[in-house]
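Got a structure for you, questions after.
Note that one protein chain is taken out, while the other chains of the complex remain in position.
As written, the chain order gives the labels A and B, with residue 1 at the start of each chain.
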Amino acid sequence: MSDIDKAPMPEKGIDQTLLGARITKQINIQIANQLNTGILVVDAQLTIIVWNRFLQVHTGKKSENVLEQSIFSVFPELPVRWLSRKLNSVLQLNTPSFCSWEQRHHLFNLPHTRPITTDSDFMAQNCTFLPIVTDTNDSYICILIEDVTDVCHYQTQLKKALAELAKINRIDGLTQIYNRRHWQKSLEQEYAKARRHDKKLSLIMLDLDHFKLFNDNYGHQCGDMVLIEVSALISTLLRVEDIFGRYGGEEFAIILPETDLSGAIELAQRICGRVSALALTYKEQNVKVTASLGVAQLGEQEQSYEALISQADAALYQAKAQGRNKVFSNQCSSTLAVG
Amino acid sequence: MSEFHLTEDQQDCLQELINIAMGQASDQLARYLDSFVYLKVPSIESVDAKELMRTLSEQKNAIAVVSQGFFGHEGIRGEALLVYQEGDSDRIADLLGYEPDDLSKDEQVIDISSILTTTFLNVFAQQIDNQMSYNAPKLLPNVKDNLFEHLQQMPFTWDIALKVNINYQVTDYSFNCNMILLIPEVAITNIKHVLNRILAEF
């Protein structure tokens, strides 16, 4: 039962092998104590019999309160059921076992010593549980506790940055809705899904009427404001599964999974009405905005998602041709005025 | 046929060693899991690594892959991949005797993989008078997109892979996964030496 450096030394003999063994032992002990890794050895009853300086320093506990004590009483933060079962596998199967910070940030509540701000007050750890069998056939487990706070910190930063990048890649900077590339990719997937599972799929294409006039009359900042406000309004009218994107300058598009034509038309009419009712002001002047919408439902004849876009686009053209501020669908052959 | 392919005798010898390892590993597992483990004969194929990469990356329904490096004396080393399909890993927590809320799904898959890999390879190593050490097991992120990438970025080049299909059925639970051992070319030469040494005893 010992701290590593208080392990009993062979007392007698100037005998060379004994001297050799003694030196090797001293080297091993000093390495163990200078390692920047925690070493904890428990016996088959999970009683602590060895610990190294790293742990003495980082736990701030005294050896007399640690050695010969159960690992669970010394470290009450340990998950008893899970860890007992895990340690049992090491003893019974004589195989090593591991615990990574990626699944469990830390096992032992050891404060970390980093100047950097991290999400946790505790040192992130990779733990290894190694089976040790002595020549007396007694089984022990060596627990190595590696400090991976830095790895954890930088990995977390990297993940955040990558997630941010991925988001930027999908989002239109001005309106904060999906950009055309991501929207089109989503349509391709939804098209495949609808075909595979024989599900309904509808599409709304939307274009702001006389948009050029906002820019010409009030300047581009006004045009941008209109795009932002209309996008925000439409977003509130959609279900979570609908996919809303900016298709071009003032053109928007909405994918409606598992929606038939009448459902899509109903939504398009609501959007048309709400947009025309928007009370926008720019530099204390009222700005009136309306939209034209084309609606299409995926039918038997479309061989690709592009064909569905063409259908909705043609309907949008009709809505424009018939006087704007309207919803149109080729598939129900009548202009659907807004009530 | 490349110099890394096994002769018929070597293949037979390896199959027998793996059968024995698998038998003892199942016995140990059965004791640990306190349940009878029904084991099918593991099928072993040595396959061209590039071919395997293609098949694996086409395996669209793989939901989890856990990889764990192993290394022993005489230059015997490689990487074990445990590949799970949908539904394979639903009841691992029950199987391992954990309470389900003790740990995440990821951790369950990693834990069972590590047990399967190390138990099997330990016994295999004993058969050839060797001893294995292991890296910590890692769950590969987003296998659907990245498996091929991961296989390509492995720290060593390898020409041949031993594909060991393991099918464990545990009395009340059916549990399935594929274990694939990827062996780099130097290690294959070393394994062949060991196999030849064993064959020479007959």
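FYI, a contact is a pair of C-beta atoms (placed from the backbone, for glycine too) under 8 Å apart; a residue touches a chain by one contact, two chains touch by 3 or more.
Keep this in mind: contacts and distances are computed from a predicted model.
Looking at the choices "Response regulator", "Cysteine desulfurase IscS", "Cell division protein FtsX" or "ABC transporter permease", the name in the UniProt record of the chain not drawn here is "Response regulator". Note that the absent chain touches B when the full complex is taken as a whole.
Within the entire complex, the positions of subunit B that touch the omitted partner chain are 9, 12-13, 15-16, 19-20, 22-24, 26-27, 30, 36-37, 39, 41, 127, 198-199, 202.
Here is the rule we go by: only the chains that are shown with their structure count from here on.
Subunit A and subunit B have Cα centroids lying 29 Å from one another. On the subunit B side of its complex with subunit A, the touching residues are 28-29, 31-32, 96-99, 102-104, 106-107, 110-111, 114-115, 118-119, 122, 133-134, 136-139.
Within the complex formed with subunit B, the subunit A residues making contact are 79, 81-82, 85-86, 88-89, 92-98, 100, 102-104, 126, 128.
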